[in-house]
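Of the protein chains in this complex, one is absent; all others appear in place.
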Amino acid sequence: MVTAELSEQTSRLEAFSDGIFAIAMTLLVLEIRLPEQNAPGTLGTALLHLWRSYLAFLTSFATIGVMWVNHHRIFNLIRRTDQAILAFNLLLMLGVSFLPFPTLVVARHIQTPDARTAAMFFNGVFAVIAFAWGFLWRYVTRRPHLLHEEADHASIHAISRQYLLGPLYYIVALLVAIYSPLASVLLDLLLAIFFALPARMFHRQSTNP
Amino acid sequence: MVTAELSEQTSRLEAFSDGIFAIAMTLLVLEIRLPEQNAPGTLGTALLHLWRSYLAFLTSFATIGVMWVNHHRIFNLIRRTDQAILAFNLLLMLGVSFLPFPTLVVARHIQTPDARTAAMFFNGVFAVIAFAWGFLWRYVTRRPHLLHEEADHASIHAISRQYLLGPLYYIVALLVAIYSPLASVLLDLLLAIFFALPARMFHRQSTNP
Amino acid sequence: MVTAELSEQTSRLEAFSDGIFAIAMTLLVLEIRLPEQNAPGTLGTALLHLWRSYLAFLTSFATIGVMWVNHHRIFNLIRRTDQAILAFNLLLMLGVSFLPFPTLVVARHIQTPDARTAAMFFNGVFAVIAFAWGFLWRYVTRRPHLLHEEADHASIHAISRQYLLGPLYYIVALLVAIYSPLASVLLDLLLAIFFALPARMFHRQSTNP
Partner (left out) sequence: MVTAELSEQTSRLEAFSDGIFAIAMTLLVLEIRLPEQNAPGTLGTALLHLWRSYLAFLTSFATIGVMWVNHHRIFNLIRRTDQAILAFNLLLMLGVSFLPFPTLVVARHIQTPDARTAAMFFNGVFAVIAFAWGFLWRYVTRRPHLLHEEADHASIHAISRQYLLGPLYYIVALLVAIYSPLASVLLDLLLAIFFALPARMFHRQSTNP
């Protein structure tokens, strides 16, 4: 812990990343905006018309939330960080902190002639982030001394499989966006739920105290 | 701690949630805005006219503040998290990070013909969040192995009662909003103070060192 | 630590408060805004004309920064929290998270006919926060079981004196604002530096390892 080589415990990296995750998730709400003027008595309608913003908010919130759960899971297995892990993590955080922008783009354009561009941009960003996760995980699994000795092989393989498939899912969603932008955003929401589900299996094993 | 099953200590979940609470509470201030142009010498009047914004800010700040105290209290009793607790917590955080939006809606419309809609929306969001707290707590109390062994039964029952009543209070406030939107927001402010009070009783017991 | 009475270690309260301090300080920068349109070649002048915003940013940043140092110092002496300390702390955080608004008000109006109102509002908010610090500290010092046993009496008395004088200084600055709004803001900046200085004395004692 007292070395300058940065091969150290992961606690500060986790605290910093938690900050980025929490802020990116909370800033999303700033993208939900009522029109400046609305005729008296039409607030109810205006709130309903914001469903695009709610959908984009929900999809990005769920996706970042699942990323946080994954970050949590991975760094429970990682024993110590090195300079490369710090750099990979900064790359991930770059993607996470950028997400409020594509979220706004998709919320504003999902029912305009630009819907396809917006949904492809949204999914493109997700795909890039999924690749960054894959790189980080690949770097770590090839350097077993960075992992906790007790780290369970089954868990490592399950995560590896998930991170191999991650970018593929978002590329599929990106292709879906060509035909139906709205369907691709709904698919992203389902993907967030899917990424949350696999760990349920681990959960079943761990309910016995 | 070194398992991938995520049945682990609650420290990182708490740090992440503290981030969301702190950011949501601090973003509320961005909703308080002076009109772009105001005649010279009228700043005092303009600041007084913002009382709707101050009231909405104060009500949401107090409510999120009390939620933070409750989160604190609950996770003191919880020994370890599992995947479901992470998911329930994300649902809660979704509600908390959404709150700046209904706060803005109520601040802008509490004295317009749309006051009723605004106040009902505000209270509807609070009621949904109160239900989410109830679900989380119910999940935890039915799995005693997730609780600290020394967790005190009286405290658990007191919290259970409070979380059973929570959604009811906000539904009552929602119904009050039909007749008087302003009264319902004031009621929310009182509810935040009420939710802070019960723990005073615990406090009396603990003042003896 | 495993009780529901919330008479517990201060670590989570500190983490949560650090979040509020950090966010409030960082949000201040959003108040610095260039005019939407400016003639080509006039950016340099426009950046210089923002000195009011820089001064307000710097004053509020320094004041919140010193508050953070004080929070740090006080909670080093406090051994455990109770419900009342949580409530007092939320009150303080309410003041801290509100500060970006008076900062914006003073930045926009310090050279308009509304300068006096703006500066009095700014100082009024500071005075209220100073009172809240006093209440918190008074509550703690009257309950010695909440303090660390090794807590040094000289430090406690030094802090008590400082918190007695705190509100007075801001009331003086508020009165100065009647005659010179700009001078009162400069005085606030000096006050922040003054509040940072006394601890220098403690520092001298502690430089010997």
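Residue numbering begins at 1 within each chain, and the chains themselves are lettered A, B and C in the order written.
Convention: contacts are C-beta pairs under 8 Å (C-beta built on N, C-alpha and C of every residue); 3 or more make two chains touch, one makes a residue touch a chain.
Model, not experiment: these values are computed from the prediction.
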**Fill in**
Considering the complete complex, of A:105, A:140 or A:156, the missing chain is touched by A:105
**Prompt:** Among A:34, A:58, A:90 or A:128, which one is in touch with the chain left out?
**Reply:** A:90
**Request:** In the full complex, which bits of subunit C touch the chain not displayed? Write them out.
**Result:** 14-15, 18-19, 21-23, 25-30, 32, 34, 40-44, 47, 57-58, 61-62, 65, 68-69, 72-73, 76-77, 148, 150-152, 155-156, 158-159, 196, 199-200, 202-203, 205-209
**Prompt:** Can you list where subunit A touches the absent chain?
**Reply:** 1-8, 12-13, 15-16, 19-20, 23-24, 27, 30, 82-84, 86-87, 90, 93-94, 97-101, 104-105, 108-109, 112-114, 117-118, 121, 143, 145
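By definition in this document, only the chains that are shown with their structure count from here on.
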**Request:** Please compute the C-alpha centroid of subunit A, do the same for subunit C, then give the distance between them in whole Å.
**Result:** 35
**Request:** Indicate the whole-number Å distance between the mean C-alpha point of subunit A and the mean C-alpha point of subunit B.
**Result:** 25
**Per-residue multi-chain contacts in subunit B, two or more chains** = 15, 19, 23, 27, 30
